[in-house]
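See below for the structure under consideration.
With one protein chain removed, the remaining protein chains of the complex are shown where they sit.
Moving on to chain A:
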Amino acid sequence: MPEVSKMKKPDVKVVLLGDMNVGKTSLLHRYTERKFKDTISTVGGAFFLKQWGPYNISIWDTAGREQFHGLGSMYCRGAAAVILTYDVTNWQSLAELEERFLSLTDTANHDCIYAVVGNKADLTDPNAQLYQDSNVAPEDQTECEEERPEPQVLSACPTPPASPASLSGSVLHKQVAPEDAVAFYGRILRYKGLDEKSSLPAEKMCFETSAKTGYNVDTLFEALFDLVLPSILRKRNENQESPTVDLEECRGASNKRARSSCC
């Protein structure tokens, strides 16, 4: 590929994985645009470049639909961090991570870090629901205020939303407890053949977030970006040693593995 050169080359790759509708696009949108707005189900994958200090971080927001399953390993190729996202009100979404998405990460870097993120915490957790995103764009603040009393559960629960006083979030049953996520994190490490002691601890890598209110969203992304810094530095060093290496570097090698493992 002689052409791949001039592009402001991303230093590191972060991938969002998870079942459709768990809120991957919303999380990224909240983080980059400081807004929560109506989304449509992602088609394929969407690529974003995020400036983080002097570094370029590329973020892949992937589609959770089965239709695009086969592309997952391509998006994960060479990833430094994978955000495995589920919906705290939907047990199946956590199960899907294990059944369908974990194997896609086989193409990620060997030192890839994994975050387990339970989104839509506003539906079950008063703290998350009442959280105010301090960085909200001014014109968005009001929009948010209006939105808050109406939980985004209309299709699941067509009853009128609770009044702002009584927390509408309590209407929905929390299906996934933080312990479940921690246990899953342990299984990820085992799947990867990683030693629990030398890996990042579960408490650091399991999050509950709300793309709707912004709860924990910055925390999540910023923690991850900080954690991938070593990966960036290592990569820069490698690049100095062999200037031809780029994002596509491990394509050939991992291709076969990806194929055989996804079925």
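In this text, a contact is a pair of C-beta atoms (placed from the backbone, for glycine too) under 8 Å apart; a residue touches a chain by one contact, two chains touch by 3 or more; residues count from 1.
Keep this in mind: contacts and distances are computed from a predicted model.
Novice: Looking at UniProt, which of "Vacuolar fusion protein MON1 homolog", "E2 ubiquitin-conjugating enzyme", "Ubiquinone biosynthesis protein" or "AAA+ ATPase domain-containing protein" names the chain that isn't shown?
Specialist: Checked against "Vacuolar fusion protein MON1 homolog", "E2 ubiquitin-conjugating enzyme", "Ubiquinone biosynthesis protein" or "AAA+ ATPase domain-containing protein": the hidden chain maps to "Vacuolar fusion protein MON1 homolog".
Novice: Of the residues A:Met74, A:Ala95 or A:Leu200, I need the one that contacts the missing chain.
Specialist: Residue touching the chain left out of view: A:Met74.
Novice: What chain A residues would touch the chain not displayed?
Specialist: 1, 3-7, 20-21, 25, 29, 32-33, 39-48, 61, 63-72, 74, 100, 150, 154-155, 158, 246-248, 251, 262-263
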